[in-house]
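Not every chain of the complex is shown here; the ones you see sit where they belong.
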Amino acid sequence: MTKTLKWMGAAGLSLFAALPAFAQEAASAVAAAAGPIKASDAAFAAAQAGMVNKGDTTWMLISSALVLLMSVPALALFYGGLVRTKNMLSLLMQVFMIVSVAALVWVSYGYSLAFTSGGPFIGGFSKAFLAGVSTTTYAATFSNNVYIPEYAFVVFQMTFACITPALIVGAFAERIKFTPLILFTVAWLTFAYFPIAHMVWYWAGPDFLVDAPTDVGFLWGKAALDFAGGTVVHINAGIAGLVGCLIIGKRLGFGKEATPPHSLTMTMIGASLLWVGWFGFNAGSNLEANGLAALAFINTFVATAAAAVAWCIIEQLHHGKPSLLGAVTGAVAGLVAITPASGFAAPMTSIVLGFVASGVCYVFVAIIKNKLKYDDTLDVFGVHGVGGIVGALGTAIVADPALGGQGWVDYTVFPAIPGEYVMADQFVSQLWAVGVTVLWTGIVSAVLFYALKLTLGLRPSEEAEREGLDLSEHGERAYNY
Amino acid sequence: MKYIIAIIKPHKLDEVREALAGQGVSGMTVTEVKGFGRQKGQTEVYRGAEYTTNMIPKIKIEVACSSDAAPSVIEAIQAAAETGSIGDGKIFELDLVGATRIRTGETDAAAL
């Protein structure tokens, strides 16, 4: 979700271009009558209701289902296939339960902390337990006078809160106790995810910002561009993963024993479903089904394809053979990198971004990691952290209208108008977003991991680890052929 | 009686089976094993991490036969399993002091 004062108009305008004529009339009628709608309006709810399009509602619901698909089974399989048989099930279990717990936390107080007005760093508890949310309340989009049912927005955002902590577990796979991990998840969502989501994504909304220009999250105010969560989701998870694997330590026999993926078939299924689901993640983040959503969709498609091709070419040159694991790793790197840029880039610049991200991630995953010998088991940092940073900074470039990008639009007037794009300024905004996210999540994660390590402990016994977490933590085997 | 254990390359199994049939060997038991020896395995690369395993997939064949038949059985296996390249495998011959056919209780020669 791009959540900055600046760009919103892009959606706004393109919407005006895209809206059915009669709707336009309806809309401008409203506009003409009262400019932006006001919460004070007597006819407020009705007015909003009149600005909901069932095509958008369908798009948000199916996009939410697609993002859940990304977590279960996609991410679980992508990760699970890469570990040894004896730990397969523990990965599936961790992802499945993190998603479940995160969903409960989200509706309890997460949505309220992230998406209600409060300070610049965190929201309030006014919507805790979804107080006040009903089938007749609506959430703003990025277009003037366009709304979606609030429940659809709550559930779409929920799927993001579910997948982000699940991404982290790959960094310390095969060596973590289940219960402490679940506790970490709850704490990390509370102190890292919700604040950062609020900082990056909270704002008053296109029709209300005019009257409340300061009612925005901190990084939002810094005017960073992040269409679908490069900072909040990927950098956030990538850094937490890196901190985690450093604090938890290496697996037994790391570097000595060979640990080939137990099923690249599962990993390929996972990667493919991640690709499919990511369209809900990126194009769904537009919150409307219009030409801009279609742009985000095609950018997501081609950046991924380019990154997969790039990784294979590099492997061909480096090892003489392109591998499936390389192809899908590249694809995910491309998906991560295009996430913040998906609604800003043009298809051709998306391809370039995919190529670059693939190359940079390759260096971290296949070279630097092996040099530094830290055990980021499934390359959460190497792919999500690094790829997320490449994407976040690259957004400043590809968003430039001079390169066919969507630029940004000034939302402080009604209706919104295009703003003047200065790449250098934008790059600074992006640096702000990356820097704050890295520091905040790095510190919070370190504190939480240490606290758990010193209390409950994070690692199973050596024997349990050797036997595998499936049996020792869950009393099951993944396969009994 | 002899108990013959042969380690061969997997794709040679059918040929060996035919060769044994030619020797009138009515049965055998086959196991998938991993072999460690002179032969080096393919290098596998996963995200830049290289593995060169020396554990090569092999097929282990066990055949019980009369002592007289043993030499020709060994010959037949050797001829059929040979490719001339490293890793063709081994044939081991052990003494078999007794055999029983579970279905009938027949023993020794009659059991084979």
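A and B label the chains in the order they appear, each numbered from 1.
The definition used in the following text is that a residue touches a chain if its C-beta (ideal position, glycine included) is under 8 Å from a C-beta of that chain, and two chains touch if they have at least 3 such contacts.
These numbers come from a predicted model, not from an experiment.
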Copies per chain type across the entire complex: A x3, B x3
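Following the convention adopted for this analysis, only the chains that are shown with their structure count from here on.
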In the complex, chain A residues that touch chain B: 258, 260-261, 315, 318-319, 321, 323, 325-326, 329, 362, 365-367, 369-370, 379
Contact footprint of chain A on chain B as seen in their complex: 44-49, 51, 53
